[in-house]
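Worksheet: one structure, shown below.
Every protein chain of the complex appears in place save one, which is left out.
For reference, chains read A, B and C in written order, and residue numbers begin at 1 within each chain.
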Amino acid sequence: MVKEFDPRWMYLLLFIVVGAPLVRPLGLPLPITAPVLALYDKIESLPPGSIVLFEYGVGAASWPEHGPSNIAVLKHLLSKDVKIILIALYTAEGPTLFATKIKPAIASYLEKKTYGVDYVDFGYVTGYETAMAAIAEDMHKALTKDVYGTPIDQIPLMKNVKSARDLALVIATGYCEPYIRQFYTPYGVPVAIMTWGMNAPGYMPYISAGQLCGMVAGIRAAAEYEVLIKSPGEASASSDALSLSHLFVAILIVVGNIQYYLTRRRGGR
Amino acid sequence: MSWARRRELPLFLSAILGIMAFADYFFDIPVLHSVVSDLQVWIIILAAFAMFMGVINLTIVHGRVVMREKDIIRRGLSAWTLFLMYLMAILGLLPPITAHPSFRWLYSTTVAALDPTVYSILAFYITSASYRAFRARNIETMIFLIAGIIVILYNAPIGGYLHPGIVTLGSWAMNVPIVAGQRAIMVGAAIGALALAIRTFTGRESAWLRAGGGG
Amino acid sequence: MFVPGRISQFVIFLVLCFFMLSALWLSKRKPIFKLRKIAPLDAIEEVVGRCAEMGRPLLMVPGIEGITAQTLAGLTVVNYATSLAARYDVEPIMLVAVQDVYPLALENVRLAFQAEGKADKFRPEMVRFVYSQFPMATTAMGIINRQRVAGTVMVGGFYAETLMILENAYRAGAVQVGGTANYHNIPFFVAVCDYALIGEEIFAASAYLSKDPEQIGTIVGEDFGRLFLALLAFIGAILATLGATYGKWFINLLSI
Partner (left out) sequence: MDFAEFASLVSGLIAAALTLMIYSLLYRENILYRIAEHTFVGIYAGYGVAYAVKNIMDQGVSRISAGNYWFIIPMILGVMLFTRFTVKQAWISRYSMAVMVGVGTGVSVRALIEAQIVRQIKASVISLYGGPFTVIDNLIIVFGFICAFLYFFFTDISALRRPMSYIAKAGRYVLMFTFGGAFGGTVLSRMTLFAGRMQYLLSYPAYYMIPVFVAIICAMIYYDLRKKKE
């Protein structure tokens, strides 16, 4: 018979392994994966004054997956000389979460920018893919007012932005296919996506085909992005916790096998 | 009314309704479509009534404990359960139905905390289960172990740093052999379910229809 | 008439139905087919026997789905286990998390007691309704630890609660039989249960347990259907190998 550890010791260790890095992040090394680096490089290489469409489709349920990546990418964009059009197309919860969770996190970056000149927010626009098509074709027709009710013609930033042809990059949250269909295929605007971790393998073909110019999938990729922009946040902390807990499980598996091997050699079961 | 007690009639009814649901899926018949979508609403209404059966059951189970049990702790806990159930139901029925602030407060204080907590307790159980399950006892468990370790290390944010090969191997495992096995399970489950549906509609599956007589 | 894109599905459906119904009809006339052994289903007797030996209750859960194929399969297994429990005077505890299933579950347990001639021993409390997935899981964990359950039978559509129940029951020393067709949770049954039903094995339970030739017929028909689908997949791969256009043609054929 294999003598087993009392599982309660494992439970105690797991509390420590997950809790400790949350209290004091270790900053464990994190290899940067290619899709994340591609988006970072793309933003780095944008010419000054470029216009970026940023879609913050974060819902409460998907906050852990999408929130940190939204914050990290926005921080990067705001630190560059680019103009940002903010919009939510995926879920009506977007603006609420943007106001309560994203804005406080990027407040220090927003201070240096002027609303209406450097960035503009259109809030949630209904219609999903139909709305995307309309926006890509003619923004002044599809988006009449910004989130504060200012008519689009009175926003300085929007003066020179008419359609998707004026965009340098589209960064979206959620599923990538509609954006590829509406922005990349007809207008050739590069599209990047912030998506769920589980979608990463499925979206790899789009990356290799060049339809996506970058991808931040899940909390792990968000942590990579935080490393790239040297601004550790929510993702980095839990990334350490996840790394340690996975290593812990792997070590337990090895220990279990050694135990099993030893007892069997001793003539156990 | 003895004919109504026979088991064939309800059986026939369920078969007809099941076949209608299938036909609605394949054929574009507006009348059938509206009937089947109405039937799905029927099920929601029936389920709501079944909820009250559940409440009767909970009241019986906990009521008996409150009335008969000697252990004061068990009595107290059962009374507490019944109290909370009726309290929550009443608060929920205060207008606006299911949106009264007190109902919401109670929900966000208890359910909103307990649901994710109970879910997260799995982290512990998956740890202790991995410790036991991934033991190479024979070829099969060896394969189980190899796949498990590859994916665990692949998923760990630090994985690629330990060895770059882990990422290659991990994504290969996810995209090749695991896809094959997953697909087999899915197709198999679908035809199994289909066979079960056929047995149900011919009255050969569930005991509740198989048993004859009136009771 | 047809919903666009579903003609091919209808044809496949008809072929599968044809196999199952004709095999059912054939075995009605002459029982010729046998099924291979499905060990976990045979083990249910052992589980109930162990409960009887130790004088402890048996825990059963038919999954947390509403009325779906998996739940019906689970109820069939539960019905069988309950009649064994009634026979050996074991206390069955059945947890139901979905209200639609509750009336069916109650009826199943009652009929099992009736069939064993012990209708007087049946109590409605044997089937406990605990609304929703996680409350059910917490109750199950509590019951397992308090009443030292000696056996569990869990067959049906299971999700995250699987491992909570299995691990606690393992620590309580229970013998466990379980299975689901939900791909993500099969590994836990395979890893922790003493006897695990994999995927569609749960659907074969009623035919296997009843040993009724007509029911076995549907399983045989299912196997013919299985060969047919495997052949389709094989042909598809061969066509794609011969040339991309053939592969595309085959996919279009399946999309009619």
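Assume a residue touches a chain if its C-beta (ideal position, glycine included) is under 8 Å from a C-beta of that chain, and two chains touch if they have at least 3 such contacts.
None of the values given here were measured: they were computed from a predicted structure.
*Asks:* Report, in label order, the displayed chains that the undisplayed chain touches.
*Replies:* It touches the following shown chains in the full complex: A, B, C.
*Asks:* Can you tell me which of B:17, B:32 or B:162 touches the chain that was removed from the display?
*Replies:* Residue touching the chain left out of view: B:17.
*Asks:* If the hidden chain were put back, which of C:100, C:161 or C:214 would touch it?
*Replies:* With C:100, C:161 or C:214 as choices, the missing chain is touched by C:100.
*Asks:* Out of C:78, C:130, C:169 or C:209, which is the one that touches the chain we can't see?
*Replies:* C:130
*Asks:* In the full complex, which residues of chain A touch the absent chain?
*Replies:* Within chain A, the residues touching the omitted chain are 8, 11, 14-15, 18-19, 22-23, 64, 197, 219, 234, 237-238, 241-242, 245-246, 249.
*Asks:* Applying the definition given at the start, please give the residues of chain B touching the unseen chain.
*Replies:* 4-5, 7, 9-11, 13-22, 25, 36, 38-56, 58, 73, 77-78, 80-93, 97-98, 103, 105-114, 116-124, 126, 130, 133-134, 139-141, 143-152, 155, 172-194, 196-197, 200-201, 206, 208-209, 214-215
*Asks:* Touching residues of chain C against the unshown chain: what are they?
*Replies:* Residues of chain C in touch with the missing chain: 6, 8-9, 12-13, 33-36, 38, 66-69, 72, 99-100, 103-104, 106-107, 124, 130-132, 134-135, 138-139, 141-142, 145-146, 183-184, 186-188, 190-191, 198-201, 204, 219-220, 222-223, 226-227, 229-230, 232-234, 236-241, 244, 247, 250-251, 254-255.
The rule we apply is simple: only the chains that are shown with their structure count from here on.
*Asks:* For chain A versus chain B, what separation do you get between their C-alpha means, in angstrom?
*Replies:* 31
*Asks:* On a C-alpha centroid basis, what's the spacing between chain A and chain C, in Å?
*Replies:* Each chain reduced to its C-alpha mean, chain A and chain C end up 40 Å apart.
*Asks:* By residue number and range, which residues of chain B touch two or more other chains?
*Replies:* Expected reply: 126, 128, 132.
*Asks:* Which part of chain B faces chain C closely enough to touch in the complex?
*Replies:* Going through chain B, the ones touching chain C are 22, 25-29, 43, 46-48, 50-51, 53-54, 57-58, 60-61, 64, 114-115, 118-119, 121-122, 125-126, 128-129, 132-133, 144, 182, 184-189, 191-200, 202, 204-208, 211, 215.
*Asks:* Mind pulling up the chain B residues that touch chain A in the complex?
*Replies:* Touch residues, chain B against chain A: 123-124, 126-128, 130-132, 134-137, 145, 148-149, 152-153, 155-161, 164, 167, 171, 174-175.
*Asks:* For chain C, which residues count as touching chain B in their complex?
*Replies:* 1-3, 6, 9-10, 13, 16-17, 20-21, 24, 66, 68-70, 72-73, 75-76, 79, 96, 99-100, 102-104, 106-108, 111-112, 114-115, 124-125, 127-131, 134, 137-138, 160, 163-164, 166-168, 181, 183, 186, 188, 190-192, 198-200, 202-204, 206-207, 212, 214-215, 218-219, 221-222, 225-226, 229
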